[in-house]
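Note that this is a trimmed complex: some chains were dropped, and none of the rest were shifted.
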């Protein structure tokens, strides 16, 4: 069962901050299930694009539809992990319970299993804000996955994870995607992008520079800007 | 049986109620709750039926209150007198005055300060009538030498004493007042300074909620031999503060001590 | 100073009259605080996290109402509860209940405005996450109150301080009736007007000591809870 929020259509998305167009007319259609990786230099607008998709920002101009739904109507079926996850001033387990109160009531064991899946089972009762950076990020991921969203937005979700945790999270994301969740993932990690991406969207200067299937993007990027980025050469 | 009495502050501040009410309770079983506020507020509260009795000292206002049907009747209860206090040094030399007019005149001429209640209370009305009798308009000096405190007797005394100003106060409040500093009674004992207290049960026709029976019991007790004797026997520092006169309804020629 | 010695004497001998007055002060203020907190904390929180036209204006009004004179509150409650007022039939005037109502009215805007500010700060941090998890309405209000509980105690203590120190409103609606509605502040006002400044000050000192104890209790509980949680 493919995600009900497909296709995702973004047309002429614009966002101006001060006198800069930080999103300068994004046109993008994501029709296929699987994992879409968004890449691009710092400040390209990746995070802002994800936030628009999730409904956290109202763009100044432009349209977004997800399947038949508007951003607002699809909110319940989306989950997002932020670049800097915010955890509540509670224990790890309480953080999960708060995110999915019905599950916490009906199947509390699922919360423990979710903690286990990110290898934090023995931290259930630790205050979440006292955890290490990587632990917090894993907890935030477990929280997002618990709601079994139709669309999962990940903003550099593995940025401060150790190599093993990265692989662990990647496999969780792949499993989730195989179960029908559409995943859109922002990453600067080319290795990760290669391992996960079904297709790649390359953003630069608030615009979509390129959208290609993954193997094509990494072997023969169409645009010079993407080519330079992959070689570590773009500087704003 | 419980009643609420809207009362002037001097009777409370001087400790009279603390003395009377336990005796009353023993005699009649009536529990009296005193709300001591400014005269105007007391009358207003009583007009809104928030009291069963009124005990104040502003005769003309009291009579209007009864005339308009808010009170059943008014009776004289007791009296004492007003005195003029001021710093012992007496810069305006009021002590040797012949009458109140002269006191006020000397204060004005000496450029001394005078602290007035300025709150439309019984005491304040009395004071204003004295100025009028002396043909002086103190308002021209308001804020300079004529200080209208807009407060109760106690607060006005605190202010007056601290400023070394002259103040007209009822004798009871002054005797019981604890912050006298270097002020003292400088002028007293003239008929013009007479101070009559009255008692009025609130009219049950206007205020169906009043506890008419208990209010009547209290009133009659106050006016009875027992009550009057009790009032007369209350002393502070060996001095009698209030003089019962329930039987005198003319009170024109009371001898002041 | 004499007042301090006298205050000390009052505290150690603690006679029945003083105890009665103290106890009424505490009872009235704590009940008023409880009533007010139940209204003002959710209100302040809700205003911090809900967008609607006029929200800014509501917050402005709350802030301005922090400057509502106690005498005015007293008068309004008096007019309401007076025998000839709309709620006169309840017979609450000149009872502790009337004082509780007046104090609750007085401190509700204060706690609401202060907690609004505290929650607004936390909201900057949690907003996106709560939006993403679909946490809104009552659940969000409760979550904010729980997570900001330590900072909120200061708001609550500010409300308590205002309530226990209050005299203008309670004297109008309570009447300062001996053995019935006399509280510490009205007793202090009475002694002041009698010129008993030393006694007034020592009563004030006793009240401050009480205030200190209650604050110590609340802050102690807060510190203990915070420590236990993050041990």
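Some observations on this one:
The first chain written gets the first letter, and so on, giving A, B and C; residue counts start at 1 in each chain.
In this text, a residue touches a chain if its C-beta (ideal position, glycine included) is under 8 Å from a C-beta of that chain, and two chains touch if they have at least 3 such contacts.
Keep in mind that this is a model prediction, so the values were computed, not measured.
Chain composition of the whole assembly in this file works out to A x2, B x1, C x2.
Here is the rule we go by: only the chains that are shown with their structure count from here on.
Separation of subunit A from subunit C in touch steps, taking the shortest path, is 1. With respect to subunit B, maximal separation of chain centres occurs for A (centres as means of Cα atoms).
With centres taken as mean CA coordinates, the chain nearest to the overall protein centre is C.
No other pair of chains shares as many C-beta contacts as B-C.
If you average the Cα atoms of subunit A and of subunit C, the two centres end up 47 Å apart. Between the Cα centres of subunit A and subunit B there is a gap of 82 Å.
Remark: subunit B and subunit C have CA centroids separated by 36 Å (rounded to whole angstrom). Contact residues of subunit B toward subunit C in the complex are 4, 9, 12-13, 17-18, 33-37, 45, 48-50, 152-155, 157-158, 176-180, 207, 209. Residue ranges on subunit A touching subunit C, taken from their complex, read 51, 54-56, 75-76, 78-80, 82, 85-86, 88-90, 98-99, 101, 127, 130, 143, 147. Subunit C contributes residues 125-126, 128-129, 131-135, 139, 143, 147, 229-230 to its touches with subunit A in the complex.
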